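What you see is the complex with one protein chain gone and the rest in place.
Read from first to last, the chains carry the letters A, B and C; within each, the first residue is number 1.
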């Protein structure tokens, strides 16, 4: 068969890329080989548009055991314990089939984590939907949430934190990002680098079907009229099989049988075998007739490109085959030796003893295209905000507008659909700044959270990039954890568009600077481009997933007020930055101006001081101030507890609206006992921290002198009704 | 006291219950579903989770496994049997407990702390609780909507075979305090001989102050001191 | 008018439920079993008297809600 331009195009390859392939191969590829190139050279696998930018991120640190480049990042939390974590997007499949798309997103990220020898201990997600009034939003929300729950609940890993947001920029392109966190022994981490020749390459897990053959489904329409509808592009998740695969892999990992292991994610068998060989500078030979297939008459092309879920590829030490087979059979899983490592540095594919394809591994991996795409800096638009007009709103009504809005409503409609308690170590469930999960059988714990700020990033991508890292860092601090490292999922539009590429580059600059300043390295991540339709790109939406450590789990801290008549301190300076605020968006539908600036020094200094106060046991509760400003943060503390507040009207302030709703960064609210005030002030003054004593807690009422007084139960009701009425 | 926890493919609260049992001084063994003999046990626990993915009907497929005939034998000879969540569903599928667990009324998985009320404290499972004591216990299930025939419901009531009912924090048993639509707010039941308890809430999740509360402790201490 | 509708997964889509049911039945000794596929079943009653209109409505229900045509097929029968 000759490869026509149409076939090349349908494989998502540019004609120039095809010329390059021919040069590398010194001949024309056959269809199977073309399919393999298309899988390895696409954006998702090759990171061809993003690589030069990603390289700039800080990835090193004392705490880092493994940075980006493996299935997941690994960090050291002491005592031979390691945490393995990563976030990944499943945006497009979730839009087409929300339940299965979201479910398989969770399944995929879990495999990335247990491939490395870690038992997953927590799941998180960041989900973004279009406007609630868009006709598709409701069923997408329903499907995605039950899909995430359906997979995590069934496999028995708690879903402990996340974010759920609505913004019309996602009307035609929702975001579904899932993060998994696992625990491993530091000296028992498994990698994907092949070593040694003539080692058995083993296929384990589910059988291979015709699912997810993207390029293929279209390309093959040329060959067979009826093939189109035979090839679903959405996979169905099977959490039950994944649970078996998880247990079987962890059982096999107890001894020294495995040389290398890699899950079959995007581009399935192709990318897993190529990556293992490439990392080990080896070749790999596969006998495709041995691949366990779900359907009859599957071709090598289909086997190599299938994205069937719940599968793994393992390279075994000599003589371990029978031992390993027994384990997988015990768990009712397929186990087949389908090939071996070679010294040819080629991917060699045979089908019934006939050579059907042969490509240099380098051509697929290290020689994949790398683009330095054009990009432009964001032009800063002056805000047209009429400040006088906004100062005239009724304070309490403005607050109610924010509290009752979809984005700020209580998320228990979502989180009650996730099992947060299974595995018995969830110390802090959803609803706090970060979740806390105990390390099994120890009295230490990790804290985890995910954060994003699409509006900030749209308006000024670099500040937005800084802000999400800082907010994420702050959220971990607020539960008493020392932030260690992050993973990131970069959801952007079309990278061939210079503005989108500019947003990408600038967001990364911001992320980089923040991570460097805070010593908060990036250890894993994922890039999702081409989010959008009809030339309308989504707002740039990088999502940051952070992990921190709580070394001594004596009395975990959260944002719930604990007592009557405690003192409330606001740490950090309030300038009243109202542009890009929730207040403007929910009250006036204005999304205008610049996001609040980030002052790295204050951010770090304030955060470390708060962590210090927590560690010294001087705080009753802590909450960071983020979206919605001081007033919303105070409300969240009150609504989750049985106490209200009494706050003096600030004296030196320009205007209460800006003071209470402004979204200045680097701030925390801290609840302390009156008796501890002197001790607390000492710590703060020693570290040159700006703070204000703003008021006290009280029973029943949420009160700002001269501005409002409401029963906290009423506020709670206002904050809890949206989802139930939607 | 010796306890055994039966592990099916897809069980996922097996470790949690083992931790709780050991904390409460049980000598516990894990039993793989393909095993054909049970270790000597005073208590057999069928844990929560998604045995066989909850495919077909929750509990249906585990209810057909080999070990089940051993469990039935043990039950008939008076061994104590506790089925939690998926374990309760499995017990109804094996016929050891009557009735069945339908989809939650709102068709959603529900995970939250709910209040339940102790309806009978004169059993080996509940003797350490007070009658009508209100407990706060976590639930996590898709199918917890208990249903049974009228005649069986009458028997449950007459013989004191209802173990727990969902209620609110003040003890009121009504539609508003019913999370999943269960018949008469039933959260757990005994068999006629009261040596088998099936319940949807997870007592093993409530034995550690750091994680939640300790309202589940007395269930285990009732058993160990029986 | 009464209809019965069956919604089944497309031929090449993984059917984890069917697979587990199949294995279980085989383990129970029902050896002649070759394969099981699982789907959904609906019984629907509409008040519309005009058959053509009713047929159309039911088709719409299938396309818009009951089946996700990306992974499922549906069949309508009059009862």
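Please note the rule applied: contacts are C-beta pairs under 8 Å (C-beta built on N, C-alpha and C of every residue); 3 or more make two chains touch, one makes a residue touch a chain.
As the structure is a prediction and not an experimental result, all values here were calculated from the model.
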Omitted chain - touching chains that are shown: B, C
Touch criterion as defined above, residue of B:6, B:60 or B:74 at the omitted chain: B:60
From B:99, B:144 or B:216, residue that would touch the chain that is not displayed: B:99
Subunit C, residues in touch with the chain not shown (by the definition above): 4, 6-8, 18, 21, 24-25, 28, 30, 32-48, 53-54, 57, 60-61, 64-66
Residues of subunit B in contact with the chain not shown: 56-57, 60-61, 64, 93, 99-100, 102-107, 145, 147-149, 181
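Throughout what follows, only the chains that are shown with their structure count from here on.
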Distance between chain centroids, defined by C-alpha means - subunit A, subunit B (Å): 36
Where subunit A touches two or more other chains, by residue: 238, 240-241, 332
Multi-partner residues of subunit B (each touching 2 or more other chains): 52-53, 55
